[in-house]
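Note that one protein chain is taken out, while the other chains of the complex remain in position.
Which chain is which? They are A, B and C, in the order written, and residues in each are numbered from 1.
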Amino acid sequence: MAAARSFLGVPVYKPRVAFFELSSCEGCQLQLLNNEDTLPDFLSLVEVVNFREAMTGGTDDYEIAFVEGSVTRGDEIERLREVRGKAKTLVALGSCACFGGVNQLKNRFDPDWVKKEVYGDRQVESERAKPLEDIVTVDLRILGCPINKKEVEGIMVNLAIGKEIKTPKYPVCMECKANGNTCLFDLGEPCLGPITRAGCNSCCPNGRAGCWGCRGPAEDGNLAQMTVIMERYGFSKETIIDRLECFGGFSDYASQLRTIKLKNSS
Amino acid sequence: MKINCDVNVHHLTRVEGHGNIRITIRDGKLIEASWEVVETPRFFEAILVGKKWDNAPWICGRICGICSIGHTLASIRAIEQAFGIVPSRQTQRLRLLLKHMETLQSHILHLYFLAAPDFLNEGSVFPLIGSHPDVVLRAMRLKKLANDLCDLIGGRRLHPTTTVVGGFTMLPDKKILAGFKERLSAAVDDLMETARLFKTFQIPDFSRETEFVSLKGVDAYPFIGGDLMSSDGVLKNESQYRQMTNEYTVPQSTSKWSRLSRGSFAVGALARLNNNFGLLHPMARDIASDFGLGPVSHNPFMNNIAQLVEAFHVAGESISLIDELIDTCWEAPRQPVAPREGRGVGAVEVPRGTLYHCYDFDETGHIIKCDCVIPTGQNHANIQHDLSALSARYASEGMKDRDLELLAEMLVRSYDPCISCSVH
Amino acid sequence: MIFRIIKKEELEKLFELLASGSRVIGPVETGHDRNSDPIYEFSEVSNFSEIRLDHTMTKLPAKKYFLPYKEDLAAFHMKGRDWDKSVDYHCDSPSVFFGLHACDINAFNRLDKVLLGSSYPMPYYAAKRKNMFIVGVDCVPGPYCFCRSMGADTALQGFDLFVTDLGKTYFIEILSDTAFNFLKRIKTSEPVEADHVRYMDIVSKKNMKFEAHVDTTDLTKILDMEFQSDIWKYWGDKCLACGTCANVCPTCYCYSVEETVSLDLQSAKKTRQLYSCNIIDFAEVSGGHNFRPERQTRLKYRYYHKHRGFVEAYEDSLCVGCGRCGEACLADITVPKVISSVRGGAV
Partner (left out) sequence: METRLAYTPISGERSHRKTDLAAFESSYKAEITSIHRLTDHENLYRIQIVDQPERERFDFMPGQFLMLELPGIGEAPFSISSSPSRKGDVELCIRKAGSLTNFMAKLERGTYVGIRGPFGAGFPMEKMYGQNVLLIAGGLGLAALRSPISYVQENRNRFNSVDIIYGAKVPSQLLFTYQYDMWRADDIRLSIIVEKAEASWTGKTGLITKALEDIFAISREEFFQDTYAIVCGPPVMFKFVCNMLRQRDVPMQKMFVSLERRMHCGMGKCCRCNVGSTYTCLSGPVFDYWTVMNLKEAI
């Protein structure tokens, strides 16, 4: 079956893929197994050669490496470099890999204090949490905390047939409106939808929960105006920063905001 | 006869997170058997310091990708305890149903994807798609049912979105909810098939006297909140969880370890079942007796079966929960939250055992101190002790390296460890 | 036009008659906003009591029922180098729209001009549009409404019947023979002089209630003259480029097309997605060149298309003054404010 496949006469590429994880909750990988309906079709598109969370006996001969998690320790840097060296395509899987994810929240503290707070006097090794891009070249980013399985499936299809991969440039609001949701600002809830890159099908607003920006900034997102709006709707500077800094996608802007005084900041 | 043996498993597969097994046997004598946890710490407890209460469930859910719902609920419970919020019955029922579906999906994932390949002599579930398609499809069906219901109640199967302090941001559509009843009933048949499959597996016969810790059920098999108990007779209040867990650090692990009356104790499906057997759904009890599983079983490999039994329990109980929810006249989805100074503890039985979140708040509801104790963390010491005992028992029998390795791996896997979560 | 008077309870009977054979879509209350005001949306209803005839502006127009945000234009079944294409217009039964305000009815009328009246009429729209039975209902203008300025405060066509609340009775305008035939099955009476007077009175009272206005005199020329105005930058700086204004607009119809392949590679589909000219890549072409890279030029384009280009082509503005975009815009960019600033050269 595998060899004969083609699309419009163009042979379908069945890549040998491997999955790796650095500092993360491994949820993004799990999300792949969570595609129960389509898992067999999904697996027929790729040859999984390394997936520690689900299989024993992997090999190091792969073309595409999906790396989940952020880099927080020296041995992870080494592992990442090694994977980069072997993979033709390196995919950053999820917000931790793309932006540092929730892990990077510790970067706002003195690293020694962080270690002491959790481990007391026991020595542990840990560095600033970094996205993969800080260490190696990343070929493709799959955003989200966790990743959206539909989106990943689309990406896998495109990889297989050799079609370019595109993520929406517009913000979550586009999907939110299309889903017929009531705007959370109308309900008195903060939401980063207007500046966050779409692709999650406005997952959180669909459940009447505001967006926390896990997919990072939309192209041309108007961050300054977003801050003005959050203020106008009565949200404190702290709330704005909490959301902006949560997944690391807006961390520069968030730290910039920390130094600016907003009108109703507490 | 071979009496020297070296097992060295670097980054054990088919478990969540990173752990190593090392066993050295010389002349039939066990020199070393160790379970090392090498996961990188993510410092969640520090991350939360200074954050306002509403960040905690959202961030803490990210401790674990498998039991994110359990973490979110434990976090919410800790905050509600601290602020003196008592969730409405509607909220409690919805949370329990959500929790049950996480338990179901996690147990199925473990039974079929992580444990079964060992018994079917495969490296993973992937080749089973070709060789045992019916088995895989059944697993998918069960997992999908659980996940779909998580989507409906929690907004998303992984890292739920609707679960908040005080209740939910949105309530499920009753019509859709009702539709799940049928699927759950059908799932019971699939679970029966699962039981039949596991009946064919040879569960290793190995026991070691163990102390089992879990929540103590009163009128129901316990999942969210309540008193804590051990099979050695310790009984504590939820807020005294630290006297139950007694965490300490060890050099061989970035996860902290725990102990209670003995050198170690176990949490998880087997512990819950040992401690609360009488409260199981009748259907689940039948299955347990079918497998000869009753309180108190000291065979760690039976944790797999305990998970299977619990799968029956949650499926059965969920059907009644749905009935009750459909008959409820929806009230407001969430209560208002008024932060106050104080400490709150949330204990939740997640698939792998008792999970605790504990926060100290200042009067504005900002976190001063945070502590999360993860089930796998509590199990590490017990895994170590089991591993030593198992290796010692087979040391003199002259087992092949590969056989001992497999058995040791199976032992660790039977705990269904969630390592990255234990390190967090 | 034919007029009738019906007792209030007769309307429910009419509803039942209409609902017995068709799907009914009407305004319902879905909850309350942060100021405890009710939120209205169009939704499928099965019971007359769900419908809120006194609704103020719904957050979203009934657009999803006639111009779905996402719609498959074609499906393909792949056969090696060959394929079969199938097209479905996604409408297999008529729908009743019960309780549309005049602005929303006029939105149909104006959309019809481009989607039905011009060359290459759009069958996906036509299929739904030609299978609508529309019951209009009178309204009280809210703070964002400026339909009167856009000549859309009364509907003269594009509905089957229109209901105005006279207090104790309803005044009914009948436009289609289908409506006429349905009305034969409930109790109606001929309006008397007093009814007409009361009707006119209600209309003129409504006219005085508008708080928002747009001066459209010579607007097309003024927009041309102010094409280079700095005022656009002011609004462009505020704009989030979020597309919400277009998505809540009953007349915005711009779209994007995406083709996707199924996971088993056996089929493919072509999907139309409503887009917004305020989105960054609206005018981007391959190779990355963007004809409208700045927010201000995109926002300006939206105003040009609605208030100038469309007027030129179809003698009507593509804005009916429903006020939704201004209400929904988090950046508080409203049509009356933008137009008056363009006219005045300052905010």
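Everything below uses one rule, namely that contacts are C-beta pairs under 8 Å (C-beta built on N, C-alpha and C of every residue); 3 or more make two chains touch, one makes a residue touch a chain.
Values in this document were obtained by computation on a predicted structure and should not be read as measured data.
In the full assembly, the chain not pictured is in contact with A, C, by the touch criterion defined above.
Screening C:Tyr89, C:Phe210 or C:Tyr234 for touch with the missing chain picks out C:Tyr89. From the options C:Ile5, C:Ala268 or C:Ala331, the residue with contact to the unseen chain in the full assembly is C:Ala268.
Screening C:Tyr40, C:Phe98, C:Phe133 or C:Tyr199 for touch with the missing chain picks out C:Phe133. In the full complex, subunit C contacts the hidden chain through residues 17-18, 20-22, 73-74, 76, 78, 81-83, 85, 87, 89, 91-94, 96, 114-115, 118-124, 126-127, 130-131, 133, 178, 181-182, 184-185, 224, 227, 253-261, 268-270, 275, 277, 282-287, 291-292, 297, 301, 304-305, 308-310, 312-313. As for the chain not pictured, it touches subunit A at residues 7-10, 161-164, 166.
The working rule: only the chains that are shown with their structure count from here on.
Taken as a contact graph, with one node per protein chain and an edge wherever two chains touch, the assembly forms an open path, each chain linked only to its neighbours along a line. Chain nearest the geometric middle of the protein is A, using mean C-alpha positions. Averaged C-alpha coordinates put the centre of subunit A at 37 Å from the centre of subunit C. In subunit B, there is no position where the chain touches two or more neighbouring chains simultaneously. Touching two or more other chains at once is no residue of subunit A. On subunit B, the positions that touch subunit A within their shared complex are 11, 13-17, 40-47, 49, 51-52, 54-55, 58-59, 62-66, 68, 109, 113-114, 117, 123-126, 129, 136, 140-141, 143-144, 147, 155-159, 161-162, 164, 169-170, 249, 254, 420-421. Of all the residues in subunit C, the ones that touch subunit A in their complex are 30-31, 33-34, 39, 41, 59-60, 64, 69-70, 78, 80-81, 83, 237-244, 247-248, 260-265, 273-274, 276, 279-281, 295, 328, 330-332.
Put simply, subunit A touches subunit C in their complex at residues 5-9, 12, 38, 41-42, 44-45, 153-154, 156-158, 160-161, 163, 169-171, 173-174, 177-180, 182-183, 185-188, 193-195, 218-222, 225-226, 229, 232.
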